[in-house]
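A protein chain is absent from this complex, but the other protein chains hold their places.
Letters A and B name the chains as they come in the text, with residue numbers starting at 1 for each one.
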Amino acid sequence: MLIFEHSRPGRRNRSQFSTIKAEKQNIPQNLLRKSPMLLPEASEMDVVRHYTRLSQKNFSIDTEFYPLGSCTMKYNPRACNALAMLPQFLARHPLAPEDTGQGFLACMYELQEILKDVTGMAGVSLTPMAGAQGELIGVMMIRAYHEARGDKKRTEIIVPDAAHGTNPATAVMCGYKVVEIATDKEGNVDMAALKAAVGPQTAGLMLTNPSTLGVFEKNVSEMSRIVHDAGGLLYYDGANLNAVLGKVKPGDMGFDVIHINLHKTFSTPHGGGGPGAAPVGVAERLLPYLPVPMVAYEKGVYRWLTEKDVPHTIGRLSAHMGNAGVLLRAYVYVRLLGAKGMNRVSEYATLNANYLMAELSKVGFEIAFPTRRASHEFIVTLKEIKEKTGVTAMNLAKRLLDKGYHAPTTYFPILIPECLLIEPAETESKETLDAFAAAMKEILVEIQEQAEMVKSAPHDMPLRKLDDVKAARELDLTWKP
Amino acid sequence: MPFIPHTEEDVKEMLASIGASSIEELFDEIPPDLKTGALTRVPPGMSEMEISRLMLERAQADGFYLSFIGAGAYEHHIPAAVWQITTRGEFYSSYTPYQAEASQGTLQLLYEYQTMMASLTGMDVSNASLYDGATALAEAALMAVRQHKTSRRILVPRTVHPAYRKVLHAIVRNQDIEVVEIPFCPESGQVLLEHLEPFGQEDFAALVIPQPNFFGVLEQVDAMTDWAHKKHSSVIAVVNPMSLAMLVPPGEWGAQGADIAVGEGQPLGIPLSSGGPYFGFMTCKHDLVRQMPGRIIGRTVDLDNKPGFVLTLQAREQHIRRSKATSNICTNQGLMVTAATIYMSLLGPEGLRQVAAQSHANMLQLTEQLEKLPGVKRVYSGSCFHEVTLTLPGPVNEILQALKEQRILGGLNLQEHYPELNNALLVCATETKTADDLNKYSEMLGKILKKYG
């Protein structure tokens, strides 16, 4: 039932109405709204009940194991939320003077400094509001760098074929041509392909390391040398930073610019698909181009750095300073962890991934890169199972829902057929991983014995498989009374 | 070890299963020269009690002010139920609803949100939100250029929020899109047809129309919309969603209505929170739906013909279309939209109308009181919604500083964004201001201004 179906004409929530009647009004008649608004007229209790019930139809980290590869679905500590929602923080207007927000600005400044250390970068700006925006800003800085040097021949960005779809989409939004390079059998970037692709037209290379194939790019230093020798820059997509947090600093791998997904590595909530936050970090030579505002600390006072302080900045990418509340949550998280805690994040994320990979392999699943260590995630391929039984990765994913587990990422990276990208995250216990492996084993048996049942999963969810062809052909995007 | 459940016994068993002797061995594919690990500038970990104390002290140091600043972010009352439900773990800690059967809660909520936003703006369809109002405008400009196909010019009045114009410029400049700024009438504070005409000689993809504009003034949206349509260009409306409870929605502007409506969703139940997270909304006419960036939810049925919801039109998006996607956008602002949907449901049409009407009435009342002070005048003659531009008889920063000492934030100094505006202040009053608040402001300002009399 939709909220609109709870609506009854004339039902009011008077506690939300002003007790004083608004009398003054001087808007010209031709600008006044005449048409009705399709908003529900429901009681407060009906609304609370409706949305509480809706929430119960979601899988979430707080209720289920959620091994969604490349998304780092780890526990979101409640303290981070509670402390970011202290009433003074919530009430602070973005344009309020700096001296009324020194407490808030102190948190932002310290977060900047901590992220510099973690990434090995010379400067950090917190403004990007999501991973894709962090990427956009990163590539914009690469472009600004080349332009400032009068180097106009650089028209291409190189992207491995295993990269997130946002990488090529971002490069195009920045006016670049995308050159995709292949992956070798071991899951590394094909070095011959890279060498062939690099040239005086190369503006940069975008790389995720560990890659989305769940392995560490061993040749990263060599890649860095090749791209830099040709005058290009290196972009680090921080989507998988959780795997190397406190172990390797992207700056030490030779990267010039990086974005960090706080909603992954720094445990801010995914919120049903946002808000994210993706600070960008840069090496020395890109410092002049960082987006504003940033926070400075001078003579015991925190203040915003704006266009006046950073005259070559690529500019502003949000109306204010980005997703401040998300940044506060990340700040609380890094203070709770401290330096040692951060180190342990990557250690236990890696332990969990390698353990689950070993267990699933023993159960009989085919691992895409069996000779490699898993990073914090790994890939299972159902290519053979599909050929023999017709059961696909998507079928298995849906069957997992029946067993009370959120599905891993399916069909990404695209180059591995029938793949499941599995990332258990460090906050899960051994018992949870064992139970998941047992459920996967059960499904393997079901595939042998009742393939048709698996193909028509899910069976035990409130809804069965949804018809997305109908959804796209007969678009129904808004409710009509 | 914060948030890591492993016992020593667990670790031993897990390593044995893997066949490794230590956790460190699991990192043996990383070249040793790259392992530089040590974090020297990250402080040691704190307990929850310790960090709570620190954050509370910092929050208290910042304190509360009686604020009359608006300029794109507005203080409204938020019903207690909104964030109590929004921060339920099932909303808070779920991800993008790619697995529809395990995400019906988020998906249905987004479908309800799309319905509400389409209706509020008078448009046919809505996406599931973008980052914020400024980026939503930039995405709308890209969309209009894709649709127009021949022109890459966008006309943007100087009455549009200055930060939005900066963001727009930063995003579209990489795609050879030209942003042309349109002047406005210094008397009315509006864009008049005579200001548009000189820019209509050449083709343009879209005209941006803010309502209310940055000065709080209501634009002549019908005339502007019809003018742009006559030139075969799109109209992008930038609107405050709260104002739409009182004002004609963009879908009804002029003869055909605006083509795309965008704006900042923050007034709908999102706390000010130093500028974010907020959410940008985007609605449009049906024939533009495939050009729309971001996530879109559709209603469909399951195998048993029961109604349900899925992400649809996904082929436009980056994870499938890669370099040919409509935008690189991946996330929406799901949690913010959750709050906004609950907010709109709790207020209903009458509640929302009352908030808008009360805000408008408070602005009029405050303006009346302030205009009684010597040297305080309205700058523009055009009608306003809940913000107004005033001139003061002295330097704005100095006066704002004096007000701040009385714990009043008196508004935004406009000089930085409009150098031609001397001593101009942008003041906002929403429904949260009582008669006492308005009196306090006008009395205190009166006292301060004596020195400039």
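Rule of thumb we're sticking to: a residue touches a chain if its C-beta (ideal position, glycine included) is under 8 Å from a C-beta of that chain, and two chains touch if they have at least 3 such contacts.
Operating definition for what follows: contacts and distances are computed from a predicted model.
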{"item": "Chain excluded from display, named as in UniProt, from \"Chemotaxis protein CheA\", \"ABC transporter permease subunit\", \"Glycine cleavage system H protein\" or \"MBOAT family protein\"", "value": "\"Glycine cleavage system H protein\""}
{"item": "Residue among B:231, B:290 or B:378 that touches the chain left out of view", "value": "B:290"}
{"item": "Residue in contact with the excluded chain [from A:78, A:149, A:362 or A:473]", "value": "A:473"}
{"item": "Touching the absent chain when the full complex is considered, from B:316, B:360 or B:386", "value": "B:316"}
{"item": "Hidden partner interface residues of chain A, rising order", "value": "411, 468-469, 472-473"}
{"item": "Those residues of chain B which, in the complete complex, touch the missing chain", "value": "290, 314-316, 320-321, 324"}
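Keep in mind that, in the parts below, only the chains that are shown with their structure count from here on.
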{"item": "Averaged-CA centre spacing for the pair chain B and chain A, given as whole angstrom", "value": "20"}
